[in-house]
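Below: one structure, written as structure tokens.
The complex is shown incomplete by one protein chain, all other protein chains being positioned as in the whole.
Here is chain A:
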Amino acid sequence: MTAIDDDLGAATGVPGRGGVPFPMRDRLHVPRERYFDRGFYELEKRSLWSRTWQMACRLEEIPQPHDFVEYEICGRSLLLVRQPDRSVKALHNACRHRATQLEKGAGRLAGGQIVCPFHGWRWNADGTNSFVYGASGFAPECLRPDDLRLRECRAEVWGGCVWINLDPDASPLREALHPVADLLESIAVGNWQVRWWKEVVLHANWKLAQEAFMEGYHVPQTHPQLAGGLSVEDFPVDQNRYDAFDNGHSSFGRKLAGERYTSIETLILGGQLLSDGQDAMTLERDLTVFEGFRNKIQPGDDVGAAAAEALRDHAKGAGIPWPEGLEDSPLFFGGEVFVFPNLFFLPQYNNCLSYRIRPHQDDPEWCRFEVWSLTTYPATELRPRAEQLGRFAKDDSEHWGLIPMQDFSNIERQQAGLHTVGFEETRLATEWENAIGNMHVELDRRLARD
């Protein structure tokens, strides 16, 4: 870590444990430089993004053999390529001749060939070289097959996604996802498929942007329409259970105590607000199911249990997979799971809202924020290849619901506020915002590694 001590310590902050500048001194304060300091950001690139498991694409982006999609993280580009045996390989996206990036975006390798657009060298879908134009003009030592093979990166499939790790010595994915993988499996994470997928670019650090989704504490002020007509003073702050886990992961969800829904009306009204304002956790489909049993509910019935039963009956009738006990998952009625370092799942019933946040344009103060609506489709339904609908402005009400627009607008105001004279650190609630401190402490642990 000497380079970090030398480069960053003097210039940008007093290094803490393992030479990490602007370290977390506890779980309750986040030094503001962690959100804009160039040295801190460079350290994240070296010690976090180059060495962590991260979601590179959803499987529905590359459904067929020879489909590919590019994944970019901090200036590194990888190609996720579906193989004829349906496995997925992650190949570093650079020609072995003179480094030209081989593919951009998403597409298909017709004829199973990756072709360099510069001099036409070619590779099979598995990264083995298949053609060198004018090979007779090269010294044999320049064309050793091992050197010509496209470099491969660690890739594993879990939860409907392809995950990559640029560190060849990383421990297995499943270890890194502990304990949230088990939690997500209780809600059948692997059954979800893309319903829609959009992106916004935000003028904010990637961590700051995602912290807005780690707590429900902001709900009555940021999303007053979700507070059921209550003022922020009257809105109960302790409705959620917040769990900070090992490895930087966390989760929150409604506390299970007491009647979940006081009436069928609260269930439908809340569902409508989510469906209109977000179109991802509760869907029209669910509201139709709820309407269907509205008149059958008797006073004193357990509305939550009746809703689960109606959804399950509907799924069975429609051929939608419904694993045994799905309705018993702690996430079934809505919850949030944060997968360190940058992925969110917010499941409800057999749907899910999902986010992925990445640094953008090599600038600590910008990020790409992607949003997915996922749901469980009938097993026999043939889904089109998943494509992003596009990048939309944060206040584009044609493309964003009210709820994300409200979240996005505060995120940029926070980033701007960080630069205020006299503002040194954020301060966090022990009870409602512990997931944020937990993420930063894990980040420091990663940054301090040799």
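The criterion applied here is as follows: contacts are C-beta pairs under 8 Å (C-beta built on N, C-alpha and C of every residue); 3 or more make two chains touch, one makes a residue touch a chain; residues count from 1.
Following the convention adopted for this analysis, contacts and distances are computed from a predicted model.
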item: Options "Oxidoreductase", "ABC transporter permease", "2Fe-2S ferredoxin-type domain-containing protein" or "Sarcosine oxidase subunit delta": UniProt name of the undisplayed chain; value: "2Fe-2S ferredoxin-type domain-containing protein"
item: Chain not shown: contacting residue from A:G111, A:G228, A:G292 or A:G390; value: A:G111
item: Which residue of A:R51, A:H92 or A:R122 touches the chain not shown here; value: A:R122
item: Residues of chain A (touch criterion as defined above) contacting the omitted chain; value: 107-113, 115, 117, 120, 122
